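Only one protein chain is missing from this complex, and each of the others stays in its spot.
Right after this comes chain A.
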């Protein structure tokens, strides 16, 4: 807070004038530094609408160090002239003076002095004129008195070139009366206090205005991970559509349930070391339902259920190999088998969202583990149109209405369709996921009725999340290398907006 005296003086000055006052002029007339007045303006502004101040900038000329010296003592050439007595002065004597050298040449060119080089005792200098007019000093004095406008631009620039003057920008306030102008200063309260409420003093008090431009204080809180927020939304969508959640808490799966039960042949490339993580410990699984195992073996090696089969030597040893599941469809297979063991078939709708593992080469969009979203419907007489209809409903809930289906190949679905949607931002069709009708070679050995079809679809959780949050590198979303600031700052997830 600036000195109250200055504040009140300033307010009284403003009161006297009709329009306003310039802070620089007030400072000059009060004989205080301009900065003191600037402080006063700021303090008054903080007290509400006492005054209004408009920042102005003006340019003016100021003397530099040498200029000030000249204004006080005269120009170098004038001082040279002044120091020469009527009988003249030895040149060596003159040169000993501080201004001698510069002043000499300038006085010579002004023809104020002459040199007698032939004088006995060395060159000697004499005045050539009686009086001189020290114009430089007079010009500088004009500037010093604030009358620089009386000089011509050319003159000012010449002095500037001699480093005697410089042009400076001065910022000042144009101060006028504010809407609640008063010459008395009341101290503003910062906050409402319990005492004020108790004694009612708030009614008389004036309060310091808030700065609504500033940000608030961030609340001290925890945050949920964005991918998990998206997972919650997908769960919600499935639940809204009447799908029951499958127990997918088994990362370790046997090749039997992951591949063989899905009618994926044992030489299929997906079962390669390059694509699947196999376990060394525990290496093998046991306890497959024996009758079912025989039926699976038969449909692979000999066919049946209207199929020719793959006609190869199916080995239980291959089926026993434990792996990290490559898809949650392994769980769907277990669930459908369980369903087939019911005394009477009942239609079901299942879903799951959980981790799956691929021994893939890693890049910006592929990790060794990701979350798979899967939906399965089993009922009598389901058609391809039903699958497309359900996918349409599902994706509409994600805010995606324009779908296109591409024929594809998948060992356990026939027909198989890749689902594409038109991405307005990327201006192209992007693949969303895969879908299809499970093959009879998968369903009939389980014991499901012949007229039951099972439709299913799957997609990754990471991909829609990356598109939604504009993340290009999957490592910025999943794993320990994520930036927690991203987690802190991520908004709530509404997939349909």
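The rule is short, and it goes like this: a residue touches a chain if its C-beta (ideal position, glycine included) is under 8 Å from a C-beta of that chain, and two chains touch if they have at least 3 such contacts; residues count from 1.
Keep in mind that, in the parts below, contacts and distances are computed from a predicted model.
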Chain left out of the displayed complex - its UniProt protein name, from "GABA(C) receptor", "Phenylalanine--tRNA ligase beta subunit", "General transcription factor IIH subunit 1" or "Cell cycle control protein": "Phenylalanine--tRNA ligase beta subunit"
Of A:85, A:121, A:407 or A:470, the residue in touch with the unshown chain: A:407
Contact residue for the chain not shown (choose from A:20, A:48 or A:415): A:415
Of A:245, A:294, A:451 or A:496, the residue in touch with the unshown chain: A:245
Candidates A:122, A:209, A:399 or A:479 - the one touching the absent chain: A:479
Residue among A:392, A:423 or A:468 touching the omitted chain: A:392
Absent-chain interface as seen on chain A, which is shown: 220-225, 227-228, 232, 235, 238-239, 241-254, 267, 269, 273, 277-288, 303, 305-312, 322, 324, 347-349, 355, 357, 359, 361, 367-369, 377, 379, 382-386, 388-390, 392-393, 404-409, 411, 414-417, 437, 439-441, 478-485, 487-488
